[in-house]
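Notes follow once the structure below has been shown.
Yeah, one chain of the complex is gone here, protein chain that is, but the others are all in their spots.
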Amino acid sequence: MKIKSQYWLLILVLLLLPFLAKDNRFLGFILGITYLNVFWASGMNILYGFVGLMPLMFAAISGIAAYALLYFIAEWHISFWFALPIATLFAAFVGVLLGLPSLRLKGFYFTLCSLIIQSTLTLAFIFFPKFTNGDTGINQISPPLWMNEPIKGYVFEVILAILAVLGIGFSFLIYHSKLGQRFIAIKEDDVLAESLGVNVVINRVIAFFIVSIYAAIGGCFYATYIGFISPRSFDVLSSLNIWLFVAFGGKATIAGPVIGALLLAPLPFLLQSLEAYKDILSGILIILITLLMPGGIYGTYLAWVNSKK
Amino acid sequence: MDSLLLLIASTVSTGLLLGAIFALVAAGVTIVYGCIWLPNASNGQFFLLSALVAWGLTSSYGLNSFTACLIVLLAGVVLSLIFEKLLFRRLYGVPDRNISYFVITLGLTQIMSGLFSMTFGKWSDQFSLPPLIPGVTMIGPFPMTNNRILVLVIAYLSLALLFVLLRYHPLGRAVRAVFQNREAALLRGVNVHSIYKISFVLGSTIIYLGGLLYALAYSFDLTVAWTMSITAFAIMIVGGPGSVIGALVIGLVFGFTQAIVSNFTSPTVATFSYLIAMLLILLVKPNGLFLK
Partner (left out) sequence: MNNPTSQLLLNVKDLTIRFGGLYALNKINFQMNSHESLGMIGPNGSGKSTFVNVLTGHFTPLSGEMFFANQTMLGQSSHKLVEMGLCRTYQAVRVFGNLTVQRNIDISSLLLQDAGISKDQYELYLDWLNLKPVLNKLAKDITLFEQRKLELMMRLTLKPKLLMLDEPVGGLATSEVNEMIQLLRELKQYTSIFVIEHTMRVIKELADRVVVLIAGEKIADGPPAEILMNQRVINEYLGSAHA
């Protein structure tokens, strides 16, 4: 399992950037959001790129984790670091429970089910204000404490950078493990995989669980980093957005989602004048990618390199 | 007593009208899915588009509703042909195209919804079309606007026409043949790709018609797009993807459900129940209720 030197370089750059943006809070914030999206995209890639299922309920699971986290912190008076694993596991289990029946459905039907569950959960977030404060959202979320000091400024971005790198690393490990090979077999031909001894259903559930963990952890950090959440933060558009990072960058590769997130996540902030056009532009991008570049940027690049051999 | 009867009468008439409109839109969605394997997630946006453009024509250019609707329908056919050529034709040969189409239409939904917010959304909150014909008729003790009666008639005539077209007209039968068995249709010399084009235009036109009828009978806002999309998809799934009969029957059922629910609470509750119904069918009987 060789890790090429350019990947080490990339990891180094990712870890160093927050220090460079130390004094520029605007850039620092963009960096932080981008790291979260890199983390999320790496996670979604495991289900979408490796196993071949498109989970549009990704954002809803992040939402469940975020709301659960805030609830546990407020009700049980525990610190962020204790609440994090509890909220994550809670959201992941709920996610698997909700997604379980649909895991045996094929491609499009799975996506449709996922979309329905996402929409239902968004409606639930809005119409059950007891935990979520409805559409108003919850604001003034305090950042996590480290040694009794709130984590602020570029330190938070460093933590998010570490999170992103851990996320990438973990998906790399999975890709090169027996589990990852099983995932790919299932994506390529699930009937054949089953006839070779792969327990397709269980493996899909495992993949779904792993992806839910990513969604959940990301949701918890998102809430404490931004300081404000509402049902809109975790709606269908958010799921589609992360999917776009993966598809644009190149699904089924490790670097693809990272590239996609690095390129696209900062855009809404850098091009604030175009914000009204955000939906339109991402819609256009979705169509262009699906029609013209199904392998994404990195995937198309790899195919081009291979054809030269 | 009187007010109860009036309530029932208005619920029935709403149920019939909504049911017919739902059935039309769902039929449009299911024909396109059954024939081309194209699940159109943006059907609600198309529905809204025709309504909004008709509104624009009547309010800004002072056209009467009838002319406006005709123009919209004709423009709709042209638009469908453009979409078919630009977006969908490319993937006709691909085996798993339904999920790609779903994603493409999700993107289309985003684009159209964004465009609407930036344009029509800025001009008004509520929209409606002026009535086709003036006056009120008494059906027994119940008053009903002539406009609404006419819309009802047009809706059911269209449904009947669609049914006849699919069952007896050679083009309609070709569409059904392709849905039921693609390879056999190919063997019988059917030009499958041109059938795809025809069924897409047909399906889309019915959706545009549904939007126009809705706009004639009710006032609406931009949110009808996503509620219609959910409703139409739910009807298609519950009825059975590709089954026009399923779309008609379940469309009526959902229409009445909506009419009844609206008496007690917000219509969003009805939409929520369609979501749940769709989910249950997908998990229990994915082929829907009317397909074998």
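In order of appearance the chains are A and B, and numbering begins at 1 in each one.
Criterion: a residue touches a chain if its C-beta (ideal position, glycine included) is under 8 Å from a C-beta of that chain, and two chains touch if they have at least 3 such contacts.
Worth saying up front: this structure is predicted, and the values here are computed from it rather than measured.
**Student:** Quick check: which displayed chains does the absent chain contact?
**Tutor:** Answer for the hidden chain's contacts among shown chains: A.
**Student:** Determine which one of A:27, A:185, A:237 or A:258 touches the chain that has been left out.
**Tutor:** In the full complex, the listed residue that touches the missing chain is A:185.
**Student:** Which listed residue (A:126, A:198, A:226 or A:281) would be found touching the missing chain in the intact complex?
**Tutor:** Once the missing chain is taken into account, the touching residue is A:198.
**Student:** Mind listing the chain A residues that contact the chain we can't see here?
**Tutor:** Where chain A meets the chain not shown: residues 178, 181-182, 184-185, 188-189, 191-192, 194-200.
Just so we're on the same page, only the chains that are shown with their structure count from here on.
**Student:** Compute the distance, rounded to whole Å, between the mean C-alpha positions of chain A and chain B.
**Tutor:** So the centre of chain A lies 35 Å away from the centre of chain B.
**Student:** Using the touch rule from the top, collect the residues of chain A that touch chain B in their complex.
**Tutor:** My answer: residues 54, 101-102, 105, 107-109, 111-113, 116-117, 119-120, 123, 237, 240, 276-280, 282-287, 290-291, 294.
**Student:** Quick check on the complex: what are the chain B residues that touch chain A?
**Tutor:** Spelled out, the residues of chain B in touch with chain A are 39, 87, 90-91, 96, 98-100, 102-104, 106-115, 117-118, 230, 233, 237, 268, 272, 275-276, 278-279, 282-283, 286.
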